[in-house]
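One protein chain is absent from this view; the other protein chains keep their places.
And then subunit A:
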């Protein structure tokens, strides 16, 4: 196991190098020149050059790349070019905000989708199954933007069930007051595809020989479903859930923009618009590392869920 772990960690290095190179060259080719924005209304060539000097953009490309590599390994991405705020402070402030919304969405999505998936798979082919699948197809066909715009107007303004927007410094106020509407709307979008996917996992498992054998041995349908089928269906379900984990940190920028939630998703959009490279590269690199770590954890989880799996 430890050899496997070491090998996987070793393999992360070239992946990370690829991410660093990709982000670096994408920014340098398409990222725009932040100096032109920082220089203000009337910016002479000399002034732009002076700002580029201050930002280190006039250094040779390999020097800039080396600085980037050092930043990745020291976890110090310096300050934002547009606001002068430490990038680490931005991430530490904004990521928990995104998590406040997205973690609840992730959890509720998992609970609702798995429960309903098992339920409809249990009744597969019935009117309930077909109705639920039909609703899911319809729900998936509508864009998040429409849910958000209509939801804010109807549930926030017209029915006054939730505040139209807002965010506070207090976690409990956010969880109880400001987060529920964004969470509800995100669930409208996320539950439908998850439910369809999980149902297919469960249905596939129910048709396997071991399920038939269990039934033949007299096991109740409940036991077959919850003890045998669900345990095996859990492997792809857990994979799917775990793969969504890195995305929780960056949130949903649409929801964060519309509901004025100061999360990392909104921050990324602002950073891109302002060509704020330190923020962009920090978030991208952290996200890449997180994704690799989650992948590794998922593989370990496979082994725990299904001891037959061999980690090579």
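In this section, a contact is a pair of C-beta atoms (placed from the backbone, for glycine too) under 8 Å apart; a residue touches a chain by one contact, two chains touch by 3 or more; residues count from 1.
Definition applied: contacts and distances are computed from a predicted model.
Enquirer: What does the UniProt entry say the missing chain is called, choosing from "Bacillithiol biosynthesis deacetylase BshB2", "NADH-quinone oxidoreductase subunit M", "ABC-type transport system, substrate-binding protein" or "Peptidase M48-like protein"?
Expert: UniProt lists the chain that is not shown as "ABC-type transport system, substrate-binding protein".
Enquirer: For a quick check of understanding: of A:11, A:28 or A:54, which residue touches the chain that isn't displayed?
Expert: Going through A:11, A:28 or A:54 one by one, A:54 is the residue touching the chain not shown.
Enquirer: Pick from A:19, A:87, A:185 or A:258: which residue touches the chain that isn't shown?
Expert: Among A:19, A:87, A:185 or A:258, only A:258 touches the chain that is not shown.
Enquirer: Hey, which of A:34, A:265 or A:278 is the one touching the hidden chain?
Expert: Of the candidates A:34, A:265 or A:278, A:34 is in touch with the missing chain.
Enquirer: If I consider the whole complex, including the chain that's not displayed, which of A:12, A:165 or A:238 touches that chain?
Expert: The one listed residue touching the chain not shown is A:165.
Enquirer: So which bits of subunit A touch the chain we can't see?
Expert: Listed in rising order, the touching residues are 30-45, 47-48, 50-51, 54, 79, 82-85, 90, 93, 149, 152-153, 156-157, 160, 163-167, 169, 257-260, 262, 266-267, 270, 273, 275.
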